[in-house]
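Got a structure for you, questions after.
Excluded from the complex is one protein chain; the other protein chains are retained at their positions.
Our next item is chain A:
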Amino acid sequence: MAEVEETLKRIQSQKGVQGIIIINAEGIPIKSTLDNSSTVQYAGLLHQLVMKTRSTVRDLDPQNDLTFLRVRSKKNEIMIAPDKDYFLIVIQNPSD
């Protein structure tokens, strides 16, 4: 338990990390380091994106499954680790 907290703190303290959001499988944020409105927005949009991505991956090969998703944009990078029970989302701007 304490390890989880420690690891979360470590990630949060890395350079350029803007926020960490953890949402459950229904899209409801469990834990977040961002403000509420941003969290809800990220959660809703990324939930759908992950569903679509997973569906795509599995359509191509049903024995395959999605393990990690990175979205690199101009301003930052969104990294999503999906699981059946939760999504772990980290937003980072590496050039900060």
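Following the convention adopted for this analysis, a residue touches a chain if its C-beta (ideal position, glycine included) is under 8 Å from a C-beta of that chain, and two chains touch if they have at least 3 such contacts; residues count from 1.
Keep in mind that, in the parts below, contacts and distances are computed from a predicted model.
K.L.:
Looking at UniProt, which of "ER membrane protein complex subunit 2", "Dynein axonemal intermediate chain 4", "SEPT2 protein" or "Septin-type G domain-containing protein" names the chain that isn't shown?
P.N.:
"Dynein axonemal intermediate chain 4"
K.L.:
Footprint of the hidden chain on chain A, which residues?
P.N.:
Interface with the chain not displayed, on the chain A side: 1, 3-4, 7-8, 10-11, 14-17, 22, 24-26, 28, 30-31, 51, 54-55, 58-60, 62-63, 65, 68, 70, 74-75, 77, 79, 81, 83-86, 88, 90, 92, 94-95.
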